[in-house]
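Here the complex is missing a single protein chain, while all its other protein chains stay put.
On to chain A.
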Amino acid sequence: MRIVVCVKFVPDIQSDRQLGPDGRVVRDGGDGTLNELDENAVEAALALAEEHDGEVVVLTVGPDDAVDAVRKGLQMGADEAVHVLDDDVAGSDAIGTARVLAAAVRHLSADAPVDLVVTGMAGLDGLTSLLPTALAEELDLPALPLASSLTVDPDARTATVTRRLDHATETLTADLPALVSVTDGLNEPRYPNFKGIMAARKKPVTTLTLAELGVDPSTVGAAGARTRVLEAAPRPPREDRVLVTDTGDAGTRLAAWLVERKLV
């Protein structure tokens, strides 16, 4: 079984994240990392590959530093990495990124068929959750998003997931090849060990450009984006903040404050 995992390089959520004047997330703060939620995607792929004797390719689209995201995937145990690196990709929205990733998956399929595409449930920078389903649509694959459980039957060639939505819980199944996005509730990602880190140094990272993927640059990046940030500003600090230490009447004071603020 051949599994491609799409991963993203994002600013560490524990860091002081910023938007630039162009409204894009600042990605050169030096504290970028593999999107935490994508670790669950890598883990899911590795676990399936171990169970069904498969191979895992980690794939990312992003600037120079983004190679760190696929390196982390290799350290965790992926076999191969692909980095789509092209200046014209900058400023892509989720739909543009899906288009580039789809082209890369098709490129990989030319070598050997891809059975499963796995992604995290969302990028912790934009948190749009649009990418997985947009990618499935681009690739014309059935989508099984938000998996909190995932099984693959290699003989029947099906994937089955359970997903929890706001108002219902669903079990969905589809024939392979398919796309699955996973939640952080699915598994506990492994830490790269020393052996993994050493082995990763020898594993190849293939760099691809838009031209090599046959993607028209005007359809992706800032040129192809269908939305444009007009304005981005740090939210003003909250005013009139109150901090009390309970000396026996804090509950009463809280109630009075809520009434005074017309919050009840």
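The definition used in the following text is that a residue touches a chain if its C-beta (ideal position, glycine included) is under 8 Å from a C-beta of that chain, and two chains touch if they have at least 3 such contacts; residues count from 1.
Basically, contacts and distances are computed from a predicted model.
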The chain not rendered here carries, per UniProt and among "Electron transfer flavoprotein subunit alpha/FixB family protein", "Dihydroorotate dehydrogenase", "Glutamate synthase domain-containing protein 3" or "Nitrite reductase small subunit NirD", the name "Electron transfer flavoprotein subunit alpha/FixB family protein"
Considering the complete complex, of A:A112, A:A156 or A:V244, the missing chain is touched by A:V244
Out of A:L59, A:M121, A:A147 or A:L208, the sole contact with the unshown chain comes from A:M121
In the full complex, which bits of chain A touch the chain not displayed? Write them out.
13-14, 17-19, 23, 25, 37, 93-95, 98, 121-122, 124-134, 137-138, 140, 142-146, 160, 164-175, 183-185, 225-235, 238, 240-246, 249-252, 254-259, 261, 263-264
